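Quick one: structure below, then a few questions.
Missing here is one protein chain; the remaining ones are kept as they sit in the complex.
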Amino acid sequence: MDTFEPQIVAFCCKYCAYAAADLAGSMRLAYPPNVKIVQLPCTGRVDIFHLLTAIEDGADGVYVAGCLEGECHFMKGNFRARKKVEYVKKTLAELGIEPERVEMYNLSSAMGPRFAEIAQEMTDRIKELGPSPVRTETV
Amino acid sequence: MIIGDRKSLAEILDMIKDCRNILITGCKGCVTVCNVGGLKEVQVLASSLKIARKKEGRPITIEENLLERQCDPEYIAEVSDIIHNYDAVVSMACGVGPQFLSEAYPKQKFFPAINTKFFGGATAHGIWEERCAGCGSCVIHQYDGLCPISRCSKSLMNGPCGGSANGLCEISRDVVCIWDMIVKKKMEQGRLDDLLAVAPAKDWSTSRDGGPRKSIREELTQ
Partner (left out) sequence: MNENKSGSNLENVLRAGHFAFTGECGPPKGANVGHLKEKIAFLKGNVDAVNITDNQTAVVRMSSWAASAISVQEGVEPNFQMVCRDRNRLAMMSDILGVYSLGARNMLCLSGDHQRFGNHPDAKNVYDIDSLQLIALAKKMRDEGKFLNGEAIDVAPKLFIGAACNPFADPFEFRVHRLAKKINAGADFVQTQCIYNMAKFRTFMKMAVDMGLTEKCFVLAGVTPLKSIGMAQYMAKQVPGMDVPAEVIDRLKGVGKGKAAEEGIKFAIEQIEEFKEMEGVAGVHLMAIEWEHKVAQIAEQAKMLPRPVV
């Protein structure tokens, strides 16, 4: 397992998490290269189907990172995203897959260090869980 | 409209356990509106089933499809070219869909992915409630637009029973006592007299109790 490098997909809102990732970069903060970022106009855009497809296609972990609660540019997008994350967690549990592979985070654009911390936290968590049982070959 | 809930993944997986290649077909009618069997739900179910089968090490091929309505033979006919390309077909329509499909394509296997529940509407986003029991002889005008047949747990026509408490039904604190609403509405409107006569026993022959039903409109038949 020492050599296991998880594939993690992060769906990030451009107003907060994505900007925070930029800031982390400018601050020269290191975060694990396992995390692949997908930019969204708002986490409200993410669909259950997107999260499931990521798992289906072999991602070991998936998370959604949106604005702090109450700070969404589109009012409720991050709350809606949280509910979708909850749905996917339930689906995974129903299929006997650890629901912890999917998570919802909230942060602001000013929180560069927090972005790096989340990426590290999620990478550690997935390393702990091991490869996704859905993964059929090394990606 | 018709409201349903999706069956559990375990139940659907069991239905298709011997299949390697299936079609999931949704419906643009009621089940799209109640977010249980439209395009998005077809995608989610397909993805969930594929995840499960990959995990088992027996991947499955799933094609996704959406019909205008599964309760009309003309739309059912649209899949005639492809329907036999699969080991089985999972319908995400109400209980009508898999039956119309089965009747049109007797050689194919059809599985229902939806538990069809009731005739109702959305009382809030994501919440649907029953409003009609399809009894075949509507009486709601006698109860100020509130149907005791579908909404009273005992379908009482002379309620409320002794289990009505604080506006709630005896069966659960999540269920409103419709008779409490009927009585209060009549009282507010000064028409309590409407409720003083005993409503006679209902003729259930127009309901499901009279056997499977049919509607014929002569002006439309050809």
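In order of appearance the chains are A and B, and numbering begins at 1 in each one.
In the analysis below, a residue touches a chain if its C-beta (ideal position, glycine included) is under 8 Å from a C-beta of that chain, and two chains touch if they have at least 3 such contacts.
Keep in mind it's a predicted model, so treat the numbers as computed, not measured.
*Asks:* Which of the visible chains would the unseen chain be in contact with across the whole complex?
*Replies:* Counting the whole assembly, the omitted chain is in touch with B.
*Asks:* Just one of B:2, B:71, B:93 or B:183 touches the chain that is missing; which is it?
*Replies:* Spelled out, the listed residue whose C-beta touches the missing chain is B:183.
*Asks:* Considering the complete complex, identify which of B:88, B:104, B:122 or B:157 is in touch with the unshown chain.
*Replies:* B:157
*Asks:* In terms of residues, what is the contact footprint of the unshown chain on chain B?
*Replies:* 153-172, 177, 180, 183-184, 187, 192, 195-202, 204
Here is the rule we use: only the chains that are shown with their structure count from here on.
*Asks:* Can you check how far apart chain A and chain B are, centre to centre, with Cα atoms defining each centre and the answer in Å?
*Replies:* Centre-to-centre distance between chain A and chain B: 36 Å.
*Asks:* Mind pulling up the chain A residues that touch chain B in the complex?
*Replies:* So the residues of chain A touching chain B come out as 47-49, 52-53, 55-56, 91-92, 94-97, 133-134, 136.
*Asks:* For the complex, give me every residue of chain B touching chain A.
*Replies:* Per the touch definition, chain B meets chain A at residues 8-10, 40, 43-44, 47-48, 50-52, 54-55, 59.
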